[in-house]
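First up is the structure itself, then whatever we jot down about it.
The complex appears here without one of its protein chains, the remainder shown in place.
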Amino acid sequence: MPEVRRSIAITIDDTEIDAYEGESILQAARRFGIKIPSMCYLEGLSVWGACRICVVEVAGQHQPRPACATLVVEDMEVRTNTARLQSHRRTILELLFAEGNHVCAVCVSNGNCELQDRAVEAGMDHVRFDYRNPLRPVDATHPKYVFDPNRCIVCTRCVRVCDEIEGAHVWDVASRGHQAHLVTELGQPWGRSSSCTWCGKCVASCPTGALFYQGSAVGESVHAPDLVARLVAARRDHEWFPPVESPTSPNEQNGDDR
Amino acid sequence: MAEALHPSGDDRFAVLDKHLKRTHHAQDQLIETLHVAQEVFGYLSDDILMYVARALLLPPSMVLGVATFYHLFNFEAQGEHACSVCTGTACFVKGADAIVAAVRDGYAVAPGATSEDGFLTLRTARCLGSCGLAPVVVIDGNVAGHQDARSTLELIRAQARIPEEVN
Partner (left out) sequence: MATPIDLHEVAERELEDQARYPWRIKACGSTACQSAGAGASISTLESEVVAVGLSDSVRVMSTGCMGLCSRGPLVRVLRRGGEETMYQSVDRDVAVDIVGAVAGRGEVADANRIDRHIPFFTRQHRVVLANAGIIDPDRLASAVAHGAYSALEKAITTMTPDQVVEAIKASGLRGRGGAGYPVGAKWSLLAGASSDQKYVIANGDEGDPGAYMDRTVMEDDPHRVIEGLAIAAYATGATRGYIYVRAEYPKAVERLDRAIRAARRSRLLGRKVLGSDFDFEVQVRIGAGAFVCGEETALIASIEGRRGNPRLRPPYPTESGLFGMPSMINNVETLANIPAIVSKGANWFSSIGTDRSTGTKVFALAGDLTNTGLIEVPMGISLREIVEDMGGGVPDGKVFKAAQTGGPSGGCIPTQFMDTSVDYESLRELGSIMGSGGLIVMDEDTSMPEVARFFMEFCMDESCGKCVPCRAGTVQLHGLLDRICSGEGRPGDLGLLEELCTVVRETSLCGLGQSAPNPVVSTLHYFRDEYESLLQEAAHA
C-alpha cells in the first residue's frame, strides 16, 4: 500500500526538486533523471556506502558525501559534478583498476560492465598507479556459475542479495584491508557449498565480470541488476510486473534457475 | 563434518560447550566464543569454525569472515615457542625492524608464520603498551624490554632450553 510521504525541497545542480523524507540524495536524483554514478549501491538492498563513486558536494560541508548513504534534508543544496568530484571519481576508479586484474578485452562482461561504464563516463583513460597484479585463482567448481575474483571490486552486492533477498548467506567477506576477499561458506570451492540454492541472484547483481554463467564467452554476460528492486517491490506491494527482458542465462541448457 | 569430530570423545569440547551454555548460545558472543575455542584448541581449524557456526546458528561464511577480520585468531597450528616483536611507534623508532629481521633470518620464519620444524612462531604486534621499554619483545608470554637483535636471539635460545632443565 503506497504510504504518504512528506516531501522535502532540495536543489541538485541548480534544479529544485521535491524529494521524499527518508530518501537518499541518490534516490531523489534518480527519480528526477539526474545521473549520479554508483557502484556498490543497488536499489532493493541495504546501503553499504563503500565504493565512494557517488560522492557529491553538499553546501556547508567541506567533505564530499556519499549520495547513496546521505538522506535528504530540507533546503539541501547538492552539486553532483564539480571538477573536484570528477577528479576524485577518476582517481577512485584508477585505484580499482590497479587493485585487481581487469582485462576488458577477454572479459565475459566486456560492454556490459558497470566498472567499465563508470570509467568511460569519468574519462579515465589511463592509470597512474602501479598495477598490483594479485594472484587470484578462478573458482569454476559450481555447475552453473563461475566466480572470477580478479574482477571483483568487493562491493558486497552478492553478499547482500544472498543474505537479504535469498536468505541463504552463502557469501561473505573474509580478511580485511587490501586482503579482503569474497568467500563461500568456510572458503571451500563454491561447487562444494551446501547452502547455495542456485538462485543466481548474486550473478544477476554483480556489477562486473566477477560472477557469470558457465560457458559465457567474451562480452556475453549480461547482468540483471534491476531484478532485486523488482523482487523487493513485488514482495512489498503485491504487484507483479513482468520483466521487460528476462534475466540472462546465455546457455539454455543451464535450465531454469531454481 | 561436525559429526565426524564426535565432540563427546574430546573434553576440550566440554569447555567450549560450557561457554556456549553460559552465554546462552547468543550470536553476539561470536568473538568471545572464538577466543575460547582458540584457547582450548590452539587454533581455529575448519572443523572448529563449523562447530561454532552450528552452535550459534550462524552462516559459516559469516563466522569465517569475522574470524579472519581480527589479527589475533590463528588458523594453523602454532610453534612450540612464540616470539612477538612489538612494531609500534616507540619500538619502531628504537629499531624494532632489525629485531624482526634477525629472528626472521635466524629461524627462517616469516613474520606471522611458524618455522618449518614447528619450533618458533614469529609475530609482530602493534604496541604492547610498554613503550617506555622500547623496543619490546614477548617470548612465550614473558615481556622483555630494551632488546636488540642479539639479546632477542639469546632470549629465544634460553627459552628453548627451559623444558630440558625442568625434565
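Going by the order they are written in, the chains are A and B; count residues from 1 in each one.
Note that in this section a residue touches a chain if its C-beta (ideal position, glycine included) is under 8 Å from a C-beta of that chain, and two chains touch if they have at least 3 such contacts.
This is a predicted model, so every value here is computed, not measured.
Asker: So one chain is hidden, and I want to know which residue out of B:16, B:30, B:85 or B:100 touches that hidden chain in the complete assembly.
Answerer: B:30
Asker: Specify the residue from the set A:44, A:64, A:149 or A:225 that touches the hidden chain.
Answerer: If we include the chain that is not displayed, A:64 is the one touching it.
Asker: Residue-wise, where is chain B in contact with the chain that is not depicted?
Answerer: 27-32, 34-35, 62, 65-66, 69-73, 87-90, 92-94, 125-134, 136, 142-145
Asker: For chain A, which residues touch the unseen chain?
Answerer: Missing-chain contacts on chain A: residues 48-53, 55, 63-64, 66, 69-71, 87-88, 91-92, 95-96, 98-99, 128-130, 132, 153-154, 173, 175-180.
One rule holds in what follows: only the chains that are shown with their structure count from here on.
Asker: Touching chain A in the complex: which residues of chain B?
Answerer: 46, 49-50, 59-65, 68-69
Asker: Help me check something: in the complex, which residues belonging to chain A touch chain B?
Answerer: Touch residues, chain A against chain B: 163, 168-176, 183-187, 195.
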